[in-house]
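The complex appears here without one of its protein chains, the remainder shown in place.
To keep things simple, chains are lettered A, B and C as they appear, and every chain counts its residues starting from 1.
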């Protein structure tokens, strides 16, 4: 019900050389969920604080439904922020904690109690109204905090790694609950996370952040499959990058020539990337395959990781159980044409 | 070079109803790496502290190479513990930190400086001898702590989640370095982690812990593919369990009859489990397949997760990209006979 | 000591722990007795008329001198002055210390230890040393010999206590609670009264107690600045001490110690009711 536009948002904390948020522009359509994904220190949480109004930007603007928020205090923005820490008021009962925002809106007492009870059912903690926060486990506290954030039916909900301290099973249940509620109530939601799988599974759009800069913003599947830059690809789990000169649909790299497809034209330096699970290991030569040597083979449960030496470079290949037998020694690594994609170079070259 | 045997080890902290470590027996052969894997609160770190001698067990024994450690003080056990936190002494330089253990052994100064320099090369931080710990990043501090732990060439090294605070790339580099050094020097190593992939990739043996109890201890691949109990399977990522009565090689469950293979005899109640990535989704009926309904389809990057309704139960299926098209509505879920395995029931029944 | 054929190190460790606990208990008992024993001696002297060396226990008990001293108008005036000064000083010091302590507790900056040390000086620099200078200064400002002057003088040693106590509170304080309340729609005033103050209530109580007691306890500054015209309980007590009447001394000492006791008991009671908040 609220569209959020942030434009050239900039924030640099005192005595920091790097800006925490570096001229970021984003548009979150009403009723959608945007995930802010990035490593620690990428400025994700700062963006939430700026949108919530508990911190002020150095430059740039934030608009809710076209209205400039610069002069609107945090408590008048209608945006609820849920922190990584539950921040339940220790001197209030669970019910009074959840009702905190309703009391401000002067909701009648019986209606308030009904709303509290309904929210506790929703987060699957019925009947704990009278308890104190200190009596709850970490996961329960987080769920009560979620109930408190949702009970006022905010137009905008900002979640700062709300699930990171939870066990995997509880985390999945709550992820699904939040996603369901978000869709039902049409809340515009921003979710900060460093968990790639969480961002991809929950969001309508994923904004990829690194060191305060916006690397990319796209739908989960597009971002995962075709990250636009080398750094974005790295954050999406890509570790193999080949640079070379393009000659028609042949890329000449230091390791050898590969057939590529539908790449931007020009015979300049081009970088192609491929996901580790898209590389294929062959026991004998094949199309678009380079000779390699298995340096290490690591069992990781769902998949097996091969560390290959191709020429002087290291390439990591991920195979799923049963795809290959146990290969070792000399092999061939195949680069399927359909999975090779070009990336922009946004990183200082580490090696030739 | 040191074999560790712990026998019926028991520890219950004051004012705790549950023992932190509940009668655990383990044998770590000399020069091997054992991973202690389990959720938070499973007693992993306590076991390390008991072995290191900085905490005392209530009952049970610890032997190093057959020698009882009960009366041996922490500083005389020759077991170095590396904590999750680097614990670099802030008033000492990096070099003096690393040399801390060498000074105790009264190593000559020039030899000491050589050893420090060699260790800094090993953790890929050459030339930082003169820096103060406060000048280093978190990952660098952790690597210096690793150098300090390794420089005395301990017979036993105990690592308590040493990589959990590091970024994925650094983490992988250090994991490989530790594993290499462990093999080269023949150190007996215990690694505490809650990261399944880390445990499976680094360890010779994985001990699975839950609430202070030892659920299972086996080689990574065996433990992953055939966890012995329901709880152990759950911790290994299995979510589908079917209970029923066995009639020859047919298991009669509430959802229907399935063909199973090589199960323990008897027509009593049997529980079979299957990993989510081993289930197959078919658009039409097939052998050993049950009719199902796709409730939700979640893109998670490397894989897609389906939540299926089969009868009244929920089954989660993990498929890798390209395995299936995008299925929805009515489908069939296939239980390949070779991937079904029996588990002991060690959990209170949650539903019939 | 446990009798066992082979005392294991575990048993020894347990014995060691038991010893350490016993040692701590003895230590704490000593600390308390250092404060309790003198009080008992005072009570004995206040309610007896005859107690001479080498008697181990007084011979006669009476409450008459106590009542006489209590109804004395001089005593009442001193009591009123003491309460008034300590009350105003407590309120003022909390109002001044709260914003300063918030800054010192929440912010990290270079030289913070130094600022705290310098702020603490007035509490430990001898009042006799600063008092003389203050006296001359206040006389020139026309504040000598007046209650406002005494209040102002008391603030000098009191403020460090309140600033320190509240700084310790804010050092463990997480302003995230306030930010959370704001995004839930609470106005700054509501945040202050419904979140901040309830969160720091126990620390605030302790700070107020310290402020009250330090002011209540002031003798030198009251004498110097009050110039003999502002008679508080300790000033009266000291003049009685030079008189040498042991019973009067004991009674006034007890009276003087009674209010701190009550204040401390009330605070302690309130603190144990509530679990520690913040963090």
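Here is the rule we go by: a contact is a pair of C-beta atoms (placed from the backbone, for glycine too) under 8 Å apart; a residue touches a chain by one contact, two chains touch by 3 or more.
The structure presented is a predicted model; accordingly, all values stated were derived computationally and were not measured.
Touching the missing chain, out of B:90, B:108 or B:248, is residue B:90. Of the candidate positions A:18, A:70 or A:134, contact with the hidden chain is made by A:70. Of the listed positions B:100, B:299 or B:320, the one in contact with the omitted chain in the full complex is B:100.
For subunit C, the residues touching the chain absent from view are 23-24, 27-28, 31-32, 34-35, 37-42, 45, 53, 96, 99-100, 103, 111-115, 117-122, 124-134, 136-137, 140, 155-156, 159, 168, 202, 206, 209-210, 213-214, 216-217, 219-220, 234, 237-238, 241, 249-250, 253-254, 256-257, 260, 264, 267-268, 271-272, 276. Interface residues of subunit B facing the missing partner chain: 49, 52-54, 73-81, 83, 85, 87, 89-91, 100-101, 104-105, 134, 148-149, 152, 158.
One rule holds for everything that comes next: only the chains that are shown with their structure count from here on.
Compared with subunit A, the chain whose C-alpha mean position is the greatest distance off is C.
Spacing of subunit A relative to subunit C, judged by their CA centroids, is 53 angstrom.
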